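With one protein chain removed, the remaining protein chains of the complex are shown where they sit.
Chain naming follows the written order as A, B and C, and within any one chain the residues start at number 1.
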Amino acid sequence: SSQRTEEDRVEFLTGIIDAISLGTTIALLIRNKDARSVDYDHIKDAYRPSHADFAWDAKFGIRDFRGGGRASARETASRVVGGAVAQQLLSQQNISVQAWVSAVGNLEMPYPSEVKEDAIYANEVRCPNPQSAIKMIELIKLVRSEGDSIGGVITCVIKGPPAGLGEPVFDKLHACLGKAMLSINAVKGFEIGSGFNAASMRGSQHNDPFILNENKITTSTNNSGGIQGGISNGQDIVFRVAFKPVATIMKEQESVNAAGEKVSVKGKGRHDPCVVPRAVPIVEAMAALTLADHFLRNRLSRI
Amino acid sequence: SSQRTEEDRVEFLTGIIDAISLGTTIALLIRNKDARSVDYDHIKDAYRPSHADFAWDAKFGIRDFRGGGRASARETASRVVGGAVAQQLLSQQNISVQAWVSAVGNLEMPYPSEVKEDAIYANEVRCPNPQSAIKMIELIKLVRSEGDSIGGVITCVIKGPPAGLGEPVFDKLHACLGKAMLSINAVKGFEIGSGFNAASMRGSQHNDPFILNENKITTSTNNSGGIQGGISNGQDIVFRVAFKPVATIMKEQESVNAAGEKVSVKGKGRHDPCVVPRAVPIVEAMAALTLADHFLRNRLSRI
Amino acid sequence: SSQRTEEDRVEFLTGIIDAISLGTTIALLIRNKDARSVDYDHIKDAYRPSHADFAWDAKFGIRDFRGGGRASARETASRVVGGAVAQQLLSQQNISVQAWVSAVGNLEMPYPSEVKEDAIYANEVRCPNPQSAIKMIELIKLVRSEGDSIGGVITCVIKGPPAGLGEPVFDKLHACLGKAMLSINAVKGFEIGSGFNAASMRGSQHNDPFILNENKITTSTNNSGGIQGGISNGQDIVFRVAFKPVATIMKEQESVNAAGEKVSVKGKGRHDPCVVPRAVPIVEAMAALTLADHFLRNRLSRI
Partner (left out) sequence: SSQRTEEDRVEFLTGIIDAISLGTTIALLIRNKDARSVDYDHIKDAYRPSHADFAWDAKFGIRDFRGGGRASARETASRVVGGAVAQQLLSQQNISVQAWVSAVGNLEMPYPSEVKEDAIYANEVRCPNPQSAIKMIELIKLVRSEGDSIGGVITCVIKGPPAGLGEPVFDKLHACLGKAMLSINAVKGFEIGSGFNAASMRGSQHNDPFILNENKITTSTNNSGGIQGGISNGQDIVFRVAFKPVATIMKEQESVNAAGEKVSVKGKGRHDPCVVPRAVPIVEAMAALTLADHFLRNRLSRI
């Protein structure tokens, strides 16, 4: 859904021979062939509203303004490659990760009973509900025509996790997932299972009863989102991630520059009005990396 | 607000002499004088719904069922002590941390223009709005009479942070705050600044314009919650934390035990229907520890 | 061999129930019952030669001069307890750790064909060679009578390690062992296998030929000390650790104090002329902790 044609050619530098990993560090390189620095010249001296420009200058006193530097979402491309490696490890354990766009603006898709991979990739907005998808696409078109941007929500489900992943105190599984998601550009919120709705629920309503299902202990509801006390309980792990509207808009905005002068800023070139659909593989990648990490750590829990 | 009389006497073991820190590790010990193990005997063999019992057994194959072991919120007492040390460091930098209960169940306090420390501690529910506080206390009483429990929301503001705290990619400041909050027992959600509301906003509405205020660069709104691109911009850092209703209730609940048999579980002894007010100092402590950590790390950003 | 009667009573605070570890952090406490602070009053203001006093003041600007604070070898008591836990894990894998005093001053014990645990603990100098032990004890007596101190060497062998422990680049097994040993008070040198002797050897002499022994691949010599390219090869891991003479002596020494004035310093109270025998369990403990750590890490090398 991006107008930029950033060809993401991955070159694996070390750690893999004949398509097999060697057990050592895997290094990879993705060159940004399509960075048009000229598009950024107009903001060289101005602090773009709600971008990292000002905070970055305050921290380092120097900044590579071209393409946003390290603050650019381009950085997440390498996470997607890393996530693909993690997903290979997880698929050996029959663990899968699936994310989709569940809201754009105030258009929210009803929670689905089941989501098929095909349905997610059947449209450019990455929403598996066809009716919702059509409305979301319309809304994004409208927002683009206005030169504005809009936020949204991604829902992610991890299917087939074993019980026992996560650490008791500081590396609770959902805390690690939360940190991973909040490390993605434009994310403003994270909730696991019942999330913010839990605040208005009663315990008798929220508690997930343990039941027996074909001699396996399971729960009849999943308000816990698959994690209890920071440790997975074997149910699906379910979480939601809120994205703000992307900061670059095609409208004139007032701002200041590094010299402390009032300036006017307006986006130029190629920019997406809604980055949420493009963030679906990033959410999946960060979820896979976090799960794979905890899967490996969990092997240390019993000798 | 707890019926348990857990006298939290802190003994500092190392790292402090004559009330001055030595620069080396500070170790402290809080003995749990009031642990009545007998209160837990009835659940020795049963998996309490939405507790960590089952997940813990799946992970370690062994569990100290008395008082919840490491999964007990008692563990957070040491975080509060650590947070007190961090707050001393922050107060030297004129940074302060303030948290309060902003919702219990569906009773939500309107967002305040200013919050005074006195107002928070004027009532047992830790809500600075007197009208809201009265209703919340009523609701908690009702929930207790029903043998049930209820969730809530804590809002936290960090005042006076310098611009420049946080790391560009994996240790974004709000990602670290999110992980810290999600590591607190019963937390199900975290949002920074506009949070989940951001999903339904337009960029033109959400962007925080940079303005000059007495020759200092500031922003006229704070949807960013004080953090942009993972780095503090000098505005107040504002976030919200959602707590589920505590899992222990005084009602009969169906469950299973480790042997895979159906059992009935009911809470006994001393239990709180709403832990949210007691979590206020824990949220403050974890926020102070995270900020102090980043304050120290930031000193490495420029030689 | 210490004249101080430091009763090392260990109190386990968490992580163990009924003598079984719970999988969570084990915390323990050893109180120093016999710290006679008065013994240290005379050096409160003086920098004792070759002690940490001056460096410590330069770093922190504050120091707990009583008993050496964190710089005291008393700190290693907790390492010995930790090592005992690690040794339980290793013994399940048929890995054992054995250290002994191989030199005191210039009295060097000939390298033994075999060392029995009994022989090490048959004398107070922890040297398994009875003839060498007698001479070492004599030497230490002489040094004590002179109010002086003396150094020595500890040799350590890890028997039964599997091949494959250690990481290829930065956490090479012998690098981790070296760091662990150099973290022990008074250690000045570390060598693995042939060590410094390797510098004067030819490759044809130093290389360990691979041979078959009952269909198992082994080596006919062990100049490598059981580690090749940072990774264990299944042979005994052999290393040596050099200890300087303890800095506290009963002789008058010139020094300066914090005010920059010339002062005279002389040890008082109870001090050991040779700490090397007391360091044997510390070397064993640090070796066990390092091996156990790598044993666990190695479980992550293959899924």
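Just so it is clear, contacts are C-beta pairs under 8 Å (C-beta built on N, C-alpha and C of every residue); 3 or more make two chains touch, one makes a residue touch a chain.
Owing to the predicted nature of the structure, the values given are computational and were not obtained by experimental measurement.
Asks: Could you run through the displayed chains and say which ones the absent chain touches?
Replies: If we consider the entire complex, the absent chain touches A, B, C.
Asks: Can you work out which residue in C:Met109, C:Ile150 or C:Ala287 touches the chain that's missing from view?
Replies: The one listed residue touching the chain not shown is C:Ile150.
Asks: Could you tell me which of C:Leu22, C:Ala86 or C:Ala103 touches the chain that is not displayed?
Replies: Final answer for the missing-chain contact: C:Ala103.
Asks: Out of C:Gly15, C:Pro112 or C:Gly195, which is the one that touches the chain we can't see?
Replies: Of the candidates C:Gly15, C:Pro112 or C:Gly195, C:Gly195 is in touch with the missing chain.
Asks: Taking the full complex into account, what residues of chain C touch the chain not shown?
Replies: 47, 49-52, 54-56, 58-61, 70-71, 75, 103, 105-106, 143, 148-153, 162-166, 168-172, 174-176, 178-180, 182-183, 185, 188-196, 198-212, 215, 217, 219, 223-225, 227-234, 242-249, 251, 253-256, 260, 262, 298, 301-302
Asks: For chain B, enumerate the residues touching the unshown chain of the complex.
Replies: Within chain B, the residues that touch the unshown chain are 23-25, 89, 92, 168, 296, 299-303.
Asks: Which parts of chain A face the unshown chain closely enough to count as touching?
Replies: 13-14, 17, 20, 22-25, 29, 59-64, 69-70
We take it that only the chains that are shown with their structure count from here on.
Asks: For the two copies chain A and chain B, what is the rotation angle that overlays their Cα atoms, in steps of 5 degrees?
Replies: 180
Asks: Calculate how many whole Å lie between the centre of chain A and the centre of chain C, each centre taken as the average of the chain's C-alpha atoms.
Replies: For chain A versus chain C, the centre distance works out to 48 Å.
Asks: When the C-alpha atoms of chain B and chain C are each averaged to a single point, how far apart are the two points in Å?
Replies: 43
Asks: Please output the residue numbers of chain A that touch at least 2 other chains, ranges allowed.
Replies: 168, 301-302
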